[in-house]
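Scroll down for the structure; my scribbles are underneath it.
A single protein chain has been omitted from the complex, and every remaining protein chain is retained in its original position.
Showing chain A:
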Amino acid sequence: MYNSNIIIYFVIQSTLKMENEKYLNDISEIKNLMDKSSRFISLSGLSGILAGLYCLIGAGLTYKIIYFDTTTLGNYGDLIITETTLLQLFIIAATVIVLSLVTAIVLSIRKAKKSNDRIWNTSTKRLLINFMIPFLSGGIFILFLIEKEILGLVAPLTLIFYGLACVNASKYTLGDIRYLGISMILLGLLSTWFLGYGLLFWALGFGVCHILYGSIMYYKYDRK
């Protein structure tokens, strides 16, 4: 009698345990599907790190070009940029942007394939649209400023608009992007105050911040 009681006790305990496990599974399944269906989760931290590196290299090259072409040391206030240096700067900037984009796309596709997700779906579209609204408005605005030769505010404004784009996009992808965006906005504001040091803030923002947040995301989501 005593024995069978114990057996019954264990049977009840183990069914309770099994049920508990089922509920736990249900909850994690719910969370997983909610994330998967509403957020673009294939973003790779590694692409942030690499984009940061490209940017630091670009900033280094830019510094060299400006440094050799003017007697004043990288001061935007009285910097004389000739047509050839302007062209060189554009080529560097374009290369950095294109390389970063290609890296991000390739690594995202690879990550999506690894976890059997499709790369192009509603959440990808939502992410891109919401990133592009502040990003393109800022981009066009800044191109107009360059056209009108108001160059001093270019570095702070790229940081601020990129930051706003990240904050706006963060609702549709990994949440860490939000803090990357906020850091960028703060650096942009600081760089408006210290107007002569645009390139330095640019390297800090697009270079160091990308590497920092890219590493955080890499350790948090990618490394398994």
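Just so we're on the same page, contacts are C-beta pairs under 8 Å (C-beta built on N, C-alpha and C of every residue); 3 or more make two chains touch, one makes a residue touch a chain; residues count from 1.
Assume contacts and distances are computed from a predicted model.
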item	value
Protein name, per the UniProt record, of whichever chain is missing from view ("Transcriptional regulator", "Carbohydrate ABC transporter permease", "FdrA family protein" or "Monovalent cation/H+ antiporter subunit A")	"Transcriptional regulator"
Contact with the hidden chain (one of A:Q88, A:N121 or A:T192)	A:N121
Interface with the unshown chain - residue positions in chain A	16, 19-20, 23-24, 26-27, 29-30, 33-34, 36-38, 118, 121-122
